[in-house]
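My questions will all concern the structure given below.
All protein chains but one are shown at their positions in the complex.
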Amino acid sequence: MSTNTPLLHAQGVSVSFGGLRALHDVHLQLNKNEVVGVIGPNGAGKTTLFNAICGLVTPDAGSFSFEGKERSWPRTDQLADLGIARTLQGVGLFPDLTVLENVMIGAQKFAKTGLISASFGRNTKDEAELAERSMTALERVYAGALANRRANTLSYPDTKRVAIARALVSEPKVLMLDEPAGGLGPQDIEWMNGLIRNLTAQMSVLIVEHHMDVVMSVCDRLYVLNFGEVISSGSSDVVRRDPAVIAAYLGTGA
Amino acid sequence: MSLVVQNLTVDHGAIRAINGVSFTVETGKLSAVIGANGAGKSTLLRTLSGLNKATEGSAQWGEHNLLSGKPESHVRSGVSHVSEGKSVVAELTVEENLDLGALWRRNKKEATETKQQVIELFPRLGERLGQRADTLSGGERQMLAIGRALMSKPNLLLLDEPSLGLAPLVIEQIFQTIRGIVDSMNLTVVLVEQNAMGALKIADTAVVLNLGHVATSGSAADLIADPAVRAAYLGY
Amino acid sequence: AQAASDPGVTSTSIKLGITVPMTGIASPGYNKIPGAMKAYFDYVNANGGVNGRKITLVIKDDQYIPTTAVAKANELILKDKVFALVGTLGTASTKAISASTQLAKRGIPSLFVNTGFSGFADAKAYPTTFSILPSYQMEAKIMGKFLKDKYADKKLALIYQDDDFGRDALAGFKQAGITFTTAIPYASGSQSLPATGAGWISKLKAAGTDVTVLFGVSSASTAALANAYAAGYKTQWVLGSVGGDATTIAATNKAYVPLLYGAKGFSFAPAPTDATDEYIKLFQSIYASAQPTQTFDNNVVAGMSNAFLAVQALQATGSNLTRAGLIKTIETKGATFASPFLTPLGYSASSHVGATGYWIGTYDPTGALKPDGGKYTVYTTDSGNGPVVESSYKRPAMPAKGLPN
Amino acid sequence: MVQFINMLLIGIGAGSIYALMAIAMVLVWRSTRVINFAQAGMALLSTYIGFELVQKTGNFWIALPLAMILGALFSALVEILLIRTLIKHSTSGPVAGIVPIIATLGLLGFIRAMIGFIWGNQDIQIQPPLSKVGFKFGEETISLSPMNLLVLLSVLAMVLVLGFIFQKTSLGLSLRASAYSPEIAQLAGIRVGAIRTIGWAIAGAAGAAAGLLQTVNGTGAVSPDSLEFSLLLTFGFIAAVIGGLESLPGAVLGAVVLGLVLAAVQIYISGTLVFIVAFALLLLVLLVRPQGFIGTKAGRRA
Partner (left out) sequence: MLKKHPLIGFTLFGILLFLLSNRVDELRVFQGATVAIYVIAIASIILLTGYSGQVSLGHGALLAIGGYAAALARNHWGAPVWLTFVIAVLAAALGGYLLGLAAARLSGPYLAGTTLALAIGLPSIANQFPIFGGEQGLLYDIGMPPASLGEDFTQYKWYFWIASLAALLAIYWLRNVMASRYGRNWKAVRGNDVAAELAGINVGRNKVLAFTVSAGLAGLAGALLAMTISTVSPGAFPLALSFSLATGAVLSGVTTLGGVMIGAVTLVAIPEIVDTVVSRFESSDAVANNLPGLLVSTLLILTVLFVPNGPVEQLRARREHRVNK
């Protein structure tokens, strides 16, 4: 299913916090319509790698290219325009907005009216369009019925759905998911698997996850981080049998 | 001493989160509480540790009435609760977070010993003692939260999804460790888990919650074998 | 007395209103003024009132905020329906009230505003407003002449509040041809910061001046005196009338009173400590029975004098009391009114200036300002380019029992 | 040269006054995450109580500790009666930033009015316990008096003792944990309610010392409307913010820098500029370090 056009390419990424080396010379490549997993022990640097790509930490070294063009590391607020969307490890909804509004925030980049027209109420059409896009995204994660609820009244699995809808609504080329299955029960995990697999028709997915069922069933390729370095990479089947990965991460039980 | 919960009912405003729940956990036993999201598992633990108020029913830990008094006095009678979602004090260092758990303990030498044990259990924490907790990774925070609870030297430990966000190897280790403490120190544990299989494997008994009710309960082994439970909670 | 058509007057009563800071940072000291006025009005009422009418004074707290002052003045005018405003305090508030409530257009008298801004004496700009205090510029001119006469060859320093108050004075000093070797401005309010006074003294010390003029509020005087004492610094102090209120300084801290000893002070009213003065004697006795717990100070004298002049003006207008009549009366007869002030009153159809001069004194060891030469010698001038002259004005004797007739 | 030394002494002296208030505000901030604008009012009240005690006992040295104890009690009372309920309703959302501030401003007004009720709006006076005449070096009287020295030493003592308590003792750890996350602190067995009350009490005692010392070090007079206390509040807060709010030494550093800069401006440039410079200094420091001198940045964003 994956073609070999590198969509997102991070090379030689190094990040350190004070004396702590969180990432060291990490290479990561994501091709079109591919699902790539980043796994590794706690504190291995997975979220940090995401953060580097998202402009939330500044790498000490490394280069970044997107759609074949080398460019500077993106600023966080440029990601949406660039075509990258991400969910956060701790969900991160806007608590006192409604579900629909939450998703409309994600649809931001399609908004056309400026402050002046908005002030005169001339933005109804624009708003309607954003709302429509958002409803579509919500329905895609089966959360359309939640549209008018306040985000802080949702159940945990529902917050995860909404968070994904908020990422999807921007029609990203790359979707980055940080532990999407964390805290979910078997049914929801199953559903999540299906969703991610479906998404690959339109986009590439980069995923950090500890839940091996999810990882093994949806990922085309894996990178395994340990102490900030890539200790193994390749297809799921290869990686899961790599003794280094078993020792550092999977253990025998998995 | 045993944990006896009878007819417990808890409301969140208009929402009834726990409805007439009864179960018993004998001393030195590990009981798993499983159920879907929103079944009321966290609410149950929060009520036992005094964070939520019960509407009805009773919960006794030996002589100690768990439904009256503040959480801090429960802790002092040996009830420790690791709440859901990486409950660490973000602004404090790792070491301070650990010390926090033992502040009320009179015997400082023992507390230091406990700290050593916790660090042995989670070597990663040992490497990060001076680091602020909010710079930790998600999994590291979870380790710290468990470590902090152990620092109180509890005899009843309430664990809310300790495996959340942890690497498979660490989950395995933690489950083994929990089992180990239960066996070696005569600790009583109520373990709430989404990872139902893992929890049931190490548990003595288990309670399955559904929409605030007890759906089934019994020995962990029986429940693993129960096809209904397998279908609904174990995912196969 | 017959009924009149203007608001606030009946055959038996006259209602006056005042807005003044009773609370807030500008209130200490000033908040005694309305109490003093009321005490005097009550005294007059007890003695038959003004042409048979009793005076009531409605007091509103404006916190020294112009917006609040306007709101309160509106309440006074529109709700309490006072006959006239009296004793409004603060230049900005007075200006705002005058402009917003359209005193002139409505013909509402604003008697004896408590501000040293010379503009309110301009009868054209403020046809219904009357000043009572001499302007700061007058004071500086007179002070300037005094400095020239007395300390011609000395090095002079000036500490002044860097706003209209101090800058009016600067203009006056300039007119008097005074140059200061050191001039230290301070932002209004900053005198109460811990380092300010010490900083002044340190600068004075470094400059090595002989005579230091202080044109600021009394908390600034306190800061200067206290820090001079702390730094062991000796200078000849010359204190402006606003900041030279020994009773206020003493109320701040009795320990500072001796520091005042030998300083020069300026005033237009008799000193509150001068028990030989008939007005002061009367005011003291009235105040003692009305406000037994409070000290009798410059603010009390100011309030009572203000009330006295108001009664004098109302009395002189006669029993057919109208706003227009009152204003006319002050313009025509104001200059001959009895008043506690030791300087002539400048009221005329073209000028609404009140007291027009100062006498100069020296503080004794108890903090009482004693006139130099044993008797009050008064200098008068104007707020323009007029010369400073020694006045031959003799204050008329106080009317019997202190009740204007 | 002499003037320069005096400038330093004046600046440090003023800084130590700001520090007194800044310390109290930092204490409350660190133990409950509330900026207590009523701190000046509480200090004022303690000063009035100190005044009564000086009248009764005739001795400042007896009055000071007693006033500190009473100040602590009052402060504890405020925490129990007001702050607890307040925090319960408004710890999160947009109101969390502003409601506590408004509440403490309300309390400030309340305390002022009560003082006015009881003692009237006129000045009261307290005589200084120590000489305010500067020490002499030969001919030169420097801008440092025994009274100034006492204030300086008190600030130093407070920072050392309180800093030790906060950083090194279990009370300090409890205070910090309760402030940052009450629920977790409770789960760790800390009596959060009591701990917060203690935090307020300590701040109340520090505030009482601040009020009394600044009064006798200044003019010796106070009234409910006294400008000194309003300035003490705002400049103390500014100092605490410059210092970083999280740290007592930071508060003192902020206060001393503020004092020195203002003294230098007043002596070498113009006294007209003090208020503008105070703002400019604050802005400058925060532009370079948004978390103040010794504040800490939040850990990581995701």
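Letters are used for the chains, namely A, B, C and D, taken in the order the chains are written, and counting of residues starts over at 1 for each.
What we mean here is this: a contact is a pair of C-beta atoms (placed from the backbone, for glycine too) under 8 Å apart; a residue touches a chain by one contact, two chains touch by 3 or more.
Bear in mind that the values here come from a model prediction, so they are computed numbers and not experimental data.
Trainee: Please pick, from A:Glu101, A:Glu190 or A:Glu229, the residue that touches the omitted chain in the full complex.
Mentor: A:Glu101
Trainee: In the complete assembly, which of A:Ala10, A:Ala44, A:Ala80 or A:Met203 touches the absent chain?
Mentor: A:Ala80
Trainee: Thinking of the whole complex, not just what is shown, which of D:Phe117, D:Phe137 or D:Tyr268 touches the missing chain?
Mentor: Once the missing chain is taken into account, the touching residue is D:Phe117.
Trainee: Which of D:Leu8, D:Leu77 or D:Val99 sits in contact with the chain that's absent?
Mentor: D:Val99
Trainee: Would you write out the residues of subunit D that touch the absent chain, in ascending order?
Mentor: On the side of subunit D, residues 29, 35, 82, 85-86, 89-90, 93-95, 97-99, 101-103, 105-110, 112-114, 116-117, 120-121, 224, 234, 237-238, 240-241, 245, 272-280, 282-283, 286-287, 290-292, 301-302 touch the unshown chain.
Trainee: If you put the missing chain back, which residues of subunit C would it touch?
Mentor: That gives, for subunit C, the contact residues 22-24, 31, 35, 60-61, 63-67, 70-71, 74-75, 78-79, 90-93, 95-96, 99-100, 102, 117, 162-165, 167, 187-188, 291.
Trainee: Could I get the residues of subunit A that touch the absent chain, sorted low to high?
Mentor: Given the touch definition above, subunit A has residues 54, 56, 76-81, 85-86, 88, 92-97, 101-102, 104-106, 108-109, 111, 113, 115, 118-121, 123, 127, 130, 166, 170 touching the missing chain.
Everything that follows uses one rule, which is that only the chains that are shown with their structure count from here on.
Trainee: Taking each chain's centre as the mean of its C-alpha atoms, which one ends up farthest from the centre of subunit B?
Mentor: C
Trainee: Hey, what residues on subunit D touch two or more of the other chains?
Mentor: 300
Trainee: What graph shape do the protein chains here make by touch: line, ring, star, complete or other?
Mentor: Its topology fits none of the listed shapes; call it other.
Trainee: Show me the residue ranges of subunit A that touch subunit B in the complex, using the header's touch definition.
Mentor: Residues 17, 20, 40-44, 46-48, 89-90, 155-157, 179, 182-190, 210, 212-213, 248-254.
Trainee: Using the touch definition up top, name the residues of subunit B that touch subunit D in the complex.
Mentor: 49-51, 70-72, 75-76, 80-83, 87-92, 96, 99-101, 103-104, 132-135, 148-149, 151-152
Trainee: Across the complex, what residues on subunit A touch subunit D?
Mentor: Of all residues in subunit A, those touching subunit D are 47, 50-51, 54, 56-57, 88-89, 92, 95-96, 178.
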